[in-house]
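Worksheet: one structure, shown below.
Note that this complex is displayed minus one protein chain, with the remaining chains in position.
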Amino acid sequence: MGQQPSTPKITAQDRAIFQMKQQRDKLKQYQKRLNVVVLRQTNLAKEALSKGDKERALFYLRSKKQQQSVISKTYEQLDNLENLIGTIEFKLIEKDVVYGLTQGNQVLQKLNTEMSVDKIDKLMDEVEDERLKVDEVSEILGTKNALSNSEELEVDEEFERMDREINGTVQLPDVANDTHKVSFPETPSTELEPEEAQKEEQQNTPNEPLVA
Amino acid sequence: MEPYEFPKIHSFPPMYTQQPNATILDNQLGSWCDIILSYCEYYKISSITLTGTVIYSQFDDLDITQLPPVFENKAIDRAVNDEFKSTIFRHLIHKSKKAEYINAKSPEAGVLIYWRSLVDWANLIHDFVENTGQSGTVLTVYELTKSEDSGLPADLKNFDYNMLVKVLKNVLIKQGKAQILMSEDDPEQIGGVKIV
């Protein structure tokens, strides 16, 4: 941060663009000048006409027409130049992008070579070996971190007890509900109707026996 | 535009005579410097001759021959003589440090007036280039000062070439933010610049 910042470098491309831009500026100035001339000639033509000098007026108008065609030509040239400048600038950016891509690709390749399958296999083998060694040592020292058979059995029993406590009571109604829900929609509608009607009858009878 | 309104002291007759008392003279010179700076800022004048003739204004539709002269007050029939004018400019250059000779070897070429400091001008230019996404591209001087279709801020419109040279050489290049290209037509003139 403290050091003297380096000045931006002027590249060959910069020079090329600079040259074109200078040409473009000249064209712009030329256009400005011509516009002034055209304006003056229009005025002169008007003046001549008001004095009745038809010949002169025509001369000015002709000359004006000529200038105008020059102006439109300069516009074309200007357009070309601007396009060219634009294209070059765009190409330069593209070049930067390609450069960036190449760099990225190189880095990726380098990373990939470092991550070769053989190397990783070997690494994994080594890890496994080390793990085995640890187990071995633990066994020898009798500190193997596992439960005895009886302990395992006790765990299983406790699990079942818990399972019954929590899920046992809940499971039963669940099953009943399920069969109910599933069986109803599956039965054909024609058969269902009387059943439903019956149900309604059963519900209604205590209140309105007359209907039956 | 409305003509510049001079401060009251501009109508004080002894202002146009170099005062013999040193303390008073220092005061008088200070007042003159203030007048010149505010006059130049009002008309966007960047350079002026040692006799007070305006060389360049950024207002391109301003008739600089019609401006009220800074060293003269017709209402009270007073004017500063050339010798005293030089003294005033020396004060502005060396004491106030708000002006510089365009060419130190030939003072008669006139002085650049820094009603805005070179650093502030440099920031304006740098901000413009950055805000329009033109950092790192080559810009012609014409583009930077005259162009009508590049969104040039009003403050930079018709910026004085001599001032631009100072801003580039004394500030932006020193800060490592600019590199110049000489003009194809005139190798003595700066034609373009790359600003980052």
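Should a chain be cited, it is by its letter among A and B, assigned in written order, with residues numbered from 1 in that chain.
In this text, a residue touches a chain if its C-beta (ideal position, glycine included) is under 8 Å from a C-beta of that chain, and two chains touch if they have at least 3 such contacts.
The rule is short, and it goes like this: contacts and distances are computed from a predicted model.
Chemist: Missing chain's UniProt protein name, "LSM2-LSM8 complex subunit LSM8", "Exosome complex component RRP45", "Vacuolar-sorting protein SNF8" or "Translation initiation factor eIF2B subunit alpha"?
Modeler: Going by UniProt, the chain not displayed is called "Vacuolar-sorting protein SNF8".
Chemist: Write the list of subunit B residues that the hidden chain touches.
Modeler: These residues of subunit B touch the chain that is not shown: 8-9, 12-17, 19-21, 23-24, 26-28, 77-79, 135, 175-177, 196.
Keep in mind that, in the parts below, only the chains that are shown with their structure count from here on.
Chemist: Please compute the C-alpha centroid of subunit A, do the same for subunit B, then give the distance between them in whole Å.
Modeler: Distance between chain centres, rounded to whole Å: 51 Å.
Chemist: Contact residues on subunit A for subunit B in the complex?
Modeler: Listed in rising order, the residues are 4-10, 14-15, 17-19, 21-22, 25, 28-29, 89.
Chemist: Which of the residues in subunit B end up touching subunit A in this complex?
Modeler: Against subunit A, subunit B makes touches at 136-140, 142-143, 146, 173, 175-179, 181, 183-185, 191-192, 194-196.
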